[in-house]
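All protein chains but one are shown in place.
Now for chain A:
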Amino acid sequence: MNTRALPLYATIAIFLLAYLLAWTQFPNILSTRVVGNLLTDNAYLGIVAVGMTLVILSGGIDLSVGSVIAFSGVFIAVVLRDTGLHPLVVFALLLLLTTAFGAGMGFLIDRLAMPAFIVTLAGMFLARGAAYMLSIQSVPIQHPFYQTLQGAYYLMPGKGRLTLIGVLMLLVVVLGMVIAHRTRFGASVYALGGGEQTARLMGVRQGRTTVLVYAFSGAMAGLSGIVFSVYTGSGYSLATVGTELTAIAAVVIGGTLLTGGAGYVFGTLVGVLTMGLIQTYIVFDGSLSSWWTKIVIGLLLLVFILLQKGLLKLSGSRLAGGAA
């Protein structure tokens, strides 16, 4: 069996087991309403986590995404308030902006040969500061098009709502899977995460791949910002503080190696849903306080990192054993 896929199987098993346990306590948790909400509530996180998966696969990290989501919301709200542009035009402008922002960070990481986390830390300050400069107050979005977007859902049997943004997240996951597993760019990303030297010897264009990976993450953060603004109906510069950490946690729980080079985009979806499930369970239970979410997510993160450590050691010793 492929040891690389073990964390993924472990994640899926844990998710199913957790769902089963929750179901024995609250049978309603399997209703389409809850499932629909699980997708809707975590849509923005799922989208940004797909971008983060690729970044982590390439051996990097992107700490700026939470700020970029907040910036996107404020940008959309302020532009819609102050100009007569159609939201779709604003979306296009925003995606262009965040993609360029990501590409810029990728360029700096590659050119300066500095750790990705410190460059994206600067990006985090910059995006959050730009959001502050646009508006400190929460800006409501009252464009009629937004009501259309918010009202767009498919009524599943059992009255569950499969919303537009929920479906969009699933589509983005599929897109991420295709990019990561079926394209030359995806192969370059894996190679880069596996080892820069090897990747260069293989003929991977390191600079181009790095720039593209962060550009993709920036685009996903922008898209996630759009989804978040549809979800909340406003733009607020203090929103989504710490989302970058939640996204990283989702990616790691989804079985992607934090050192890069191994993992699956699908696992990230399971990771996001697992975190959503924890939150839903806490809401269902009612007696647990919401801050348990953070503690449980932190512990899950630790467990999966330890699992990865163990697996790496295992495959390392197997390799050594095979050589001897």
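Methods note: a residue touches a chain if its C-beta (ideal position, glycine included) is under 8 Å from a C-beta of that chain, and two chains touch if they have at least 3 such contacts; residues count from 1.
One rule holds in what follows: contacts and distances are computed from a predicted model.
Candidate names were "histidine kinase", "ABC transporter permease", "Cytochrome aa3 subunit 2" or "ABC transmembrane type-1 domain-containing protein", and the UniProt protein name of the unshown chain is "ABC transporter permease". Residue in contact with the omitted chain (choice from A:I12, A:V78, A:A187 or A:L245): A:L245. When the missing chain is restored to the complex, the residue among A:F26, A:F107 or A:Y132 that touches it is A:Y132. Remark: the residues of chain A touching the chain excluded from display are 61, 108, 111-115, 117-119, 121-126, 128-130, 132-133, 136, 241-242, 245-246, 248-249, 258-259, 289, 291-295, 297-299, 301-302, 305-306, 309.
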